[in-house]
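Not every chain of the complex is shown here; the ones you see sit where they belong.
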Amino acid sequence: MKLGCCYYPEHWPEDIWVDDARRMKDIGLSQVRIGEFAWSRIEPEPGRYDWAWLDRAIDTLDNVGLEIILGTPTATPPKWLVDSMPDMIAIDADGNPRNFGSRRHYCFSHLNYRKECERIVTALAERYGNHPAIVAWQTDNEYGCHDTIVSYSESAKLAFRKWLAEKYADVGALNIAWGNIFWSMEYRNFAEIDPPNLTVTEPNPSHVLDYRRFASDEVVSFNKLQVDILRARSPGRDMIHNYMGFFTEFNHHKVGQDLDVASWDSYPLGFLEQFWFSDEEKLRYARQGHPDIAAFHHDLYRGCCTGGRWSVMEQQPGPVNWARYNPAPLDGIVRLWTLEAMAHGAELVSYFRWRQAPFAQEQMHAGLLRPDNEEAQGAVEARQVAREIALLETANNGQKSVAIIFAYEAAWLFETQPQGQSFRYIELVFEMYSALRQLGLNVDIVSHEADLSGYKMIVAPSLPILSSAFVDKIKALAVPILFGPRTGSKTADFQIPAELPPGALQDVLPLKIKRVQSLRPGLTEKGDDHDVSRWIEDVETDLVPSETLVDERGILFGKNGVNYLAAWPSQKLLRRIFMKMASDADVGICELPRDLRLRSLGDLQFAFNHGIEALSLSDLNLASAATEFLIGEENLPSAGVAVWRRQIESQNRA
Amino acid sequence: MKLGCCYYPEHWPEDIWVDDARRMKDIGLSQVRIGEFAWSRIEPEPGRYDWAWLDRAIDTLDNVGLEIILGTPTATPPKWLVDSMPDMIAIDADGNPRNFGSRRHYCFSHLNYRKECERIVTALAERYGNHPAIVAWQTDNEYGCHDTIVSYSESAKLAFRKWLAEKYADVGALNIAWGNIFWSMEYRNFAEIDPPNLTVTEPNPSHVLDYRRFASDEVVSFNKLQVDILRARSPGRDMIHNYMGFFTEFNHHKVGQDLDVASWDSYPLGFLEQFWFSDEEKLRYARQGHPDIAAFHHDLYRGCCTGGRWSVMEQQPGPVNWARYNPAPLDGIVRLWTLEAMAHGAELVSYFRWRQAPFAQEQMHAGLLRPDNEEAQGAVEARQVAREIALLETANNGQKSVAIIFAYEAAWLFETQPQGQSFRYIELVFEMYSALRQLGLNVDIVSHEADLSGYKMIVAPSLPILSSAFVDKIKALAVPILFGPRTGSKTADFQIPAELPPGALQDVLPLKIKRVQSLRPGLTEKGDDHDVSRWIEDVETDLVPSETLVDERGILFGKNGVNYLAAWPSQKLLRRIFMKMASDADVGICELPRDLRLRSLGDLQFAFNHGIEALSLSDLNLASAATEFLIGEENLPSAGVAVWRRQIESQNRA
């Protein structure tokens, strides 16, 4: 695994570039991402390119042997470009413009903006496509950041109508698919259809779902436009985009099909603070992030490109600027995050950013260097971990253990019609992921279209749109599989299946969901040693349940290894279900304490202590006096990492 | 009482209509509401009517003897109509359009939309006005749903100016009535006056109150336009509109003057979840609804039409889709709700809806049938209760007991200028209603313009605009009457009366409110065994108070049976006040446990257990071994209902 950083030569006086490059090497970095926000310097006026500074920047980095990932600058079109076509900006759901003055001020559907992107990307690719230092391209930057996927502009409206006409051909088919008769919402032609915003009450959910699919497809084609240009002009380089955390607004699997490497931007502390975690978790993990946040995304994005190549393009190196509260990471945790990425198979961990900028929006975002050019804590840990990584040879033996099925459309669907406001798809997936990881398991998070052969256990936290083809596929697998609540609850058109949920799953599991209930906080259903909250389903079946509530209602039903969970589960219940499945699948598990996580890669075994108390691996029977540690030792301090060869694994997990 | 359902033949393949009709009859339903969202099928293109399908639908229902309530489809104008006059949509307070894509996308003041409504209603009336199966018409659907009463469109602005010119004739009179001199808000002519939105800070409350009166009057005239057409072309049929729960945006009493039957849409679980109830209540009654929610509206809407005719047009039969959380009703509670409506004198309980739709916005709203055409729990209970109702002969002997005075203007007034954010009119009325009901009393909720003769006790929770005529009326009644806080606190122009509150009430009760206070949660004033919270008034009077705080300040003052309560009361205080009034009025009361409610109708006595624990009527001295139950028995299980003849009532309540 390589280390790198995100660097903005245009932010700094040229006379310090040479020293910057030298110091990067000295710390142990080998790759640098540059260029993704530099349009106003590359093309300061319409049609006048200024390559000279970028030539020099690239050469300066190249001169010390740094490899370069060059970003296309399309996330930040300059003011002159926006002023030349003011309608290129996106429009929000309230009808307000999302103007120039920060970044991502464009609508994916604006055809002339796409032409401008073609032009600038072509110019860049032609200039640098064959430069030996350029090893990869990053398209744009963080598609969707600041809620920028869905736009309600005139451009988007026209593109949506076209998208619908292509999908449905006949508006009558659309009326049926959407159930437009419901409230006299029938259209006579595609030109009558508007985006689903500013309606009196909620719009038709099928309308919304198609709009989100359309918006996602716009991202796919926008990205592909750039990739096609770059591949043609810069052969042999990797195509990369940097995804974000807990972000589901577009289909990353589809975008990933056009990339070589999926990368993501890892900010564990900011994500903990900004997402749904409890106050208790936000305090406990304030300086580490929840133990599963980074790993979850590593495993998710590893599933986004064919071949499973992935990287961390931006790694938090200190306090960030954008969460409500921004504490400093625990000393040592930047090193832990880096080794954790390695354990999950990253090709690169690139710290964001080289030096903290003293100006503009992110001036309070830490870098490896402080604004006064001294090393910040991030640099100290990067230097240490660079040495440690060098000691470890990793080879992923392609071993498959547990797969989680992840579907972007599921997120859109439950957001469109949650039916209970605490039903959050990404949280449900995360809960199941976390329960698996607390059993010491390696997890892959993959699309339902992925090859599932070889996995010993499969978990689909919820797969509301479930095709017969998928059911056939899992039938053939003959491994324990769990489907979570609301699986098979909708058709592809966002309707309830004629046979009732779980739809096509009834082929293998004879049960019907006859009624569902969402439960306000505090309203729970009692199980033996756990509570069901948020969501519960009434099941009609002759099957004998494998988990019941104290009132004997079944909440888990299985047949031939295929299981359906008819409730939002607690961690306690999940642990029991997964232990049973693992036992059935003959997968070794290891019940871990709350703050410890394991990951194996090839023959290496990694252990990570995300807590503030020390843990002893031998007390946990994870290591013994005989263990030869490549990194760390039996006693794992706060933020500590241990790595050893997996000789003991067979014993321990048998 | 009849049972019915809401049916949408246009949502289903024609080949199942016959079976649907047969099954409705089989369950015990006799009326069906149809048509209210079907404009796009009745008139698929401008001016081209398609009656054939509707003819067949009506005949299919008629053929098995079902009576039909036909809805006018004006709540869902088709897209082609909206596109033909885009300014027909309403504009919200922020100036945003409320576009096509769901329902109720029109402004009541748009003159050309009114013409379109005239046209479609005339066409329907001419087609079906004399069809023998048509027994009633429903105008539009749920006026005001999704906050659609008040619009800030150009049409509304012009209509408002006209309304003001008619009311005030001279703009100088308006300036004085509104007190426009206050901040140089004086107008020189009516054409200078805008709707009261988008002002820098709060607009003049008199301006707001007149705007709300205007908006309410627009609903009245919109409804009357349809009723006049229908009465002329469909003689002998009932004119009905379906009102909603806890909804006060327009004057239902005024609309009711043009109707024959007031109906309402009863969703006890959704209302509990969405309104002001405490978390404790939301959990305790999650699957039943608060025991007074349905009854409150039954008694309110019984007071909305001359003659007191009323129905439940939509009855929740299972989980709904529109609350934040949507649990399932307790088994048996749909039956309870149905019998409760009967006990309060309903003519019809119509379940919404026949079959759960598998598509569009309300696909998660339960029906009597599931989407797979099997009977849901609602159908099971409807079938049972249909049999039970058949056993009961009811005749309302017109007996009057307690009247609550309800004023829609009071709601608007306190929303416009709450003075303390916890002062909610509808909640205050509900609290007083609930306290009366917990004493086992039958309550009528009526307008201040209603005939009050014959009532033994009268409660006006608050009547801020109090005319001398009303004071004269109550003077003549000579029964105990309670006026709540802020009664008489405003003139009709929304000014403080010259003589101070309670204004004209001072004629019969010599006291003045010299100062009022609103209290934040936690700030209370101590009474002997109760606390005053939210609101308290300083009273200037020579009267000796009949209730005081521990510091001896009076909070209840009375003279000749007329009482004024100078504080927001607790349930404890209300119970004591009402017991005293009942004793003075010689009205028998029965202190009920929290979850039990009684209602008598003619010579029938009903008891309802809204709790999850069983209750014994004989323990409560409500029944004895000698009681012959028509329904139920002494022991009332959770969701249980008992009905018996009132022989014991005289003893018990003497």
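Chains here go by letter, A and B, matching the order in which they are written, and residues are numbered from 1 within each.
One rule holds for everything that comes next: a contact is a pair of C-beta atoms (placed from the backbone, for glycine too) under 8 Å apart; a residue touches a chain by one contact, two chains touch by 3 or more.
Owing to the predicted nature of the structure, the values given are computational and were not obtained by experimental measurement.
The total count of identical chains across the complete complex in this file is 3, with 2 shown in place.
One rule holds in what follows: only the chains that are shown with their structure count from here on.
The distance from the centre of subunit A to the centre of subunit B, with each centre set as the mean of the Cα atoms, comes to 48 Å.
Put simply, subunit A touches subunit B in their complex at residues 94-95, 178-188, 192, 194, 196-207, 417, 419-422, 493-500, 512, 514-520, 522-523, 538.
Residues 10-11, 37-41, 44-45, 73, 76-80, 83, 90, 96-105, 145-146, 148, 273, 279, 282-283, 286, 318-319, 321, 324-328, 356-364, 366, 370-372, 374, 376-377 of subunit B touch subunit A in their complex.
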